[in-house]
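Presented below is the structure to which this report refers.
All protein chains of the complex are present and in place, except for one that has been dropped.
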Amino acid sequence: MSEDWRLLIDCADQEGLVHKTTGVLYREHCNVLVNHEFADPQSNRFFMRTEFVGDIDKDRIIEELWKVLPPQPFVKLIQPGKTRIAVLATKEHHCVSDILTRCAFGELDAEVAGVIANHDIVRPFIEKFETPFHLCSHVDVSREEQERQVIEQLEEIAPDYIVLAKYMRILSPDFVNRFSNRIINIHHSFLPAFVGAKPYHQAWERGVKVIGATAHYVTEQLDEGPIIEQQVINVDHSHSPQDMARAGRDVERLTLSRALRLVFEGRVFLNGHRTVIFD
Amino acid sequence: MSEDWRLLIDCADQEGLVHKTTGVLYREHCNVLVNHEFADPQSNRFFMRTEFVGDIDKDRIIEELWKVLPPQPFVKLIQPGKTRIAVLATKEHHCVSDILTRCAFGELDAEVAGVIANHDIVRPFIEKFETPFHLCSHVDVSREEQERQVIEQLEEIAPDYIVLAKYMRILSPDFVNRFSNRIINIHHSFLPAFVGAKPYHQAWERGVKVIGATAHYVTEQLDEGPIIEQQVINVDHSHSPQDMARAGRDVERLTLSRALRLVFEGRVFLNGHRTVIFD
Amino acid sequence: MSEDWRLLIDCADQEGLVHKTTGVLYREHCNVLVNHEFADPQSNRFFMRTEFVGDIDKDRIIEELWKVLPPQPFVKLIQPGKTRIAVLATKEHHCVSDILTRCAFGELDAEVAGVIANHDIVRPFIEKFETPFHLCSHVDVSREEQERQVIEQLEEIAPDYIVLAKYMRILSPDFVNRFSNRIINIHHSFLPAFVGAKPYHQAWERGVKVIGATAHYVTEQLDEGPIIEQQVINVDHSHSPQDMARAGRDVERLTLSRALRLVFEGRVFLNGHRTVIFD
Partner (left out) sequence: MSEDWRLLIDCADQEGLVHKTTGVLYREHCNVLVNHEFADPQSNRFFMRTEFVGDIDKDRIIEELWKVLPPQPFVKLIQPGKTRIAVLATKEHHCVSDILTRCAFGELDAEVAGVIANHDIVRPFIEKFETPFHLCSHVDVSREEQERQVIEQLEEIAPDYIVLAKYMRILSPDFVNRFSNRIINIHHSFLPAFVGAKPYHQAWERGVKVIGATAHYVTEQLDEGPIIEQQVINVDHSHSPQDMARAGRDVERLTLSRALRLVFEGRVFLNGHRTVIFD
């Protein structure tokens, strides 16, 4: 029976890779709908994403691909379907409420399997959607202990991806490595500008005319992970720091939801500190 | 000797085209640098643009491609290099001056082989750049006669493309067909909105908050040809029609120069009334 | 006791209006925080919005203002506070869910006093927020009867503003006049382009590179009312009509919520077919 598939390949670049790869699909009678590839002349890596329809033996195709690709390729065959996510929040609602609403109406092909927060503020909203809410308060517990509780919840939820929807706690290297390349964050203002606290106040002090948001993978370096999506919005002298923050919330929720869609559809490849995005 | 080539293919879609096409290049020991393809499920057409390096026999590669492609494919092999253009203008300078300046500094890989205008206003600027200027006035001559003079100049110039840089005269169907798919226009405001005279006044009357520009191929239907590029800029109630026109000029020159770069680099394919653009 | 006030003035223009108006506030010991005014040289109208703090006798200030302003001025003194709104929807959720979420968290200073729809699809979402939902189905009833039922609900709700959040029914002139200047609509794509059904298909057929949304007051002329806000988003040839619609939904919800904030804060003045907006 013919089904929809998405083939993701990331390997060392060499001559003829598109030809060899599409040859495997051709011989298996698959019908390629969309094909994107990119060879990075700097990292010498080859990236390819192919949407195709076919009645396939998944293991055999992967085996055939391994035969024609350079050693140790990353090869993944996925099917469209709901991504299972956990969302971490603190006090602000705008990103987590946007994700829940989009998921509720099928605008984002994901299921929010749980929301974890260190404050109770967003709980009433979350529970309207019959989504489990877990409070992991940071009050009266050590940083390590609070994070341990979050990890415990996450291991129970077992999500494909963890979304930091304005989660204002610093993650330990251990946490980041445990969920390596599976944590996505949304960051106010411009990366790498205004690192640190009160970014909208910093932006206001600097008199910026543009406010932005960056969605990125989380790595050990705070706010320095590979960028997935950036968007901006205009501001002017009449905006108070609060007005800038409000403008920032609008651009943050849009930037994050777009980044999540790209990731969930298998459109984002890591390329060292950078990303390759096929949209 | 290895040289840079760009292969452009446009044909009926069928299974395995990427595989077969890249196979030809692979067997000729060409090194593919960038590959874009798009299969339109509506028109059932296949579009592909490949940048490769190789020491090739151009005729043999085209012959080999014809063997593996569906009947009557469009196949073109081009090399980077200056595109020869003629620019038509009326009174406004902002597009023609932008094109000339970019060409002068190699920002746009083209040579302005001649500027034709029905007014003398931009002549002094054009002649600073040692570019031939031809006045084809519409005063005291019939529409047909004026157009005949323009065509005469164009046939002498023999350009690859004709750029309408705010040329405010309507072209006859005969003119359009004579230079079919080789005329590019920049249009104020939004297509298909505000067709007709004084568009900025119309936009002002309507109280729009956004002003745009559209660069498109010219077809027999006035301002209805395939769109290459669109950009917009914000305006508000404090803008007079003149302010809107000024904002419009900025977005027009940027939109046109970007469209021209895309066309000259072989990145734009016609797909019925639409375009496919590989950027 | 000192309170926050917003003074809105719209009158025929004449010399010295800013001086005379601010004089009234000055003599009443009010402290002006922000002042915007605009004199339209075309319509010869004067518009002014002043935020001030003061312990005032509201009636006396209005009386004093009438004395110094030209005949029949529009003068309004409002205080910050929740605007009471009714939302009309059909099947699509993205605008009504965005409004409800923003109101729930105080991001939009309004109270959704009721949602009326001609389909039952968004009901479960609405009822999560303890907001009254009224179904006024168009099935098996005449156009007049269905509208009569909507009006009945609206008169019970008694909203300050009616928001058409993707309400896909045409309103009668009687309906529009009954709630004159109090109905706000969000329109897909660009006004006045692509009027009519299936706009995203029309936009796709046309091969547009930009998708927009327009929030506007509703007048008897369908989709031709004064524009409050317009925003756009980029698209390309790889977008299907469905992808364009998805991009459109993002720009629609943002455009509508911004327009509503501007209206609710008293920042939007009608100026014939146009608006004056002080932001």
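Residue numbering begins at 1 within each chain, and the chains themselves are lettered A, B and C in the order written.
As a convention for this text, contacts are C-beta pairs under 8 Å (C-beta built on N, C-alpha and C of every residue); 3 or more make two chains touch, one makes a residue touch a chain.
Computed from a predicted structure; not experimentally measured.
Sort through B:4, B:63, B:107 or B:120 and give me the one touching the missing partner chain.
Of all options in B:4, B:63, B:107 or B:120, contact with the hidden chain holds for B:107.
Have a look at C:12, C:32, C:75 or C:151 and name the one touching the chain we're not showing.
The one listed residue touching the chain not shown is C:32.
If the missing chain were put back, which residues of chain B would it touch?
Within chain B, the residues that touch the unshown chain are 34, 93-94, 97-98, 101, 104-105, 107, 125, 128-129, 238, 246, 249-250, 254, 257-258, 279.
Which parts of chain A face the unshown chain closely enough to count as touching?
38, 40, 190-194, 205-210, 212, 226-232, 236-238, 240, 271, 273-277
Contacts of chain C with the missing chain: which residues?
Contacting residues on chain C, toward the hidden partner: 15-16, 18-19, 22-23, 25-26, 29, 31-35, 37-39, 41, 234.
Rule of thumb we're sticking to: only the chains that are shown with their structure count from here on.
If you take the mean of the Cα atoms for each chain, which one ends up farthest from chain B?
Chain centre farthest from chain B's centre: C.
Between chain A and chain B, what distance separates the C-alpha centroids? Give it in angstrom.
37
Could you check chain C for residues that touch two or more other chains and list them?
Within chain C, the residues that touch at least two other chains are 238.
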